[in-house]
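Only a single protein chain was left out; the remaining protein chains are all shown in position.
Now for chain A:
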Amino acid sequence: MAVLLLAEVTDGALAMDATAKAVSAAKSLGDVTVLCAGASASEAAKEAATIEGVAKVLLAEDALYGHRLAEPTAALIVSLAGDYSHICAPATTDAKNIMPRVAALLDSMILTDVSAVVDADTFERPIYAGNAIQTVKSKDEKKVITFRTSTFDAAGTGGSASVEDAAKADDPALSEWIEDKVAESDRPELTSAGIVVSGGRGLGSEENFALIEKLADKLGAAVGASRAAVDSGYAPNDWQVGQTGKVVAPDLYIAVGISGAIQHLAGMKDSKVIVAINKDEEAPIFQVADYGLVGDLFELVPELTEKL
């Protein structure tokens, strides 16, 4: 059996962490061929070739693939699908956009957000915001899968797979890219950070989120937010942790002013150590926290920042 894995490539750069975690999830399914697609993707392909367990890298370099648009990228994957038994990707927003389209084109039922591989046909995935884990066995000839990266360790590097060019597929010409609004930040990326500091509605304003950022910067941490904080405009959408935002599992997760709605817990409860700071001692977040601090975050967070 053979696996085709779509690497996460953004503006020419390989997202090593997400891709290496997906490789480690896919390795047991067969020889892994990684596909790097982009307007410029050759550097990403060279890097992907070093991931342990990668047998081959396919490089599809064309302006058509420059902005991860679903229609041309899905057409490319389908054109390459050939003999692969499994077609997979890390469950990033790009892959969540592209892979179900690929699956439907192949008349296959997608398996999204897979958290464990049982065997070549059988997989575990969380449902109901992680309140249940379903084990499903696929009857489809070709399995199309996205892997929840937070539950897999990244494959190591040191490999030296060959890189081959892949022919581009026809352009469905259905969509065009206008712009990306990406916040520049020196902080680590949220889904791969060792420490995450998240703020909730308890912060009360966008300005007060500076408290969270200061604590995060002291720890070299990424910044996250609850849905309530994002909905209230305190934090940008790409900070959202939860069922419909990002799923994280850092070594340390500090939840500040977050009550702990099910939807939020779904995105962080696999963190190794959870610290909760909240004025409400009944807040559900304390039921999953290893260490709780009850009190006024506006006093406790600056004090914590100073003493760490």
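We adopt the following convention: contacts are C-beta pairs under 8 Å (C-beta built on N, C-alpha and C of every residue); 3 or more make two chains touch, one makes a residue touch a chain; residues count from 1.
Here, contacts and distances are computed from a predicted model.
Taken from the listed names "Imidazole glycerol phosphate synthase subunit HisF", "Electron transfer flavoprotein subunit beta", "Dehydratase" or "Transketolase", the protein name that UniProt assigns to the chain not shown is "Electron transfer flavoprotein subunit beta".
Only one of the listed residues, A:104, A:120 or A:163, touches the absent chain: A:104. The residue from A:93, A:160 or A:205 that touches the chain not shown here is A:93.
Interface note: of A:153, A:170, A:206 or A:251, the residue touching the hidden chain in the full complex is A:251.
In the full complex, chain A touches the hidden chain at residues 10, 67, 69-71, 74, 92-94, 96-105, 107-113, 122, 125-140, 172-183, 191, 195, 219, 227, 230-231, 236-238, 243-244, 246, 251-252, 263, 269, 273-275, 281, 286-294, 300, 303-304, 307-308.
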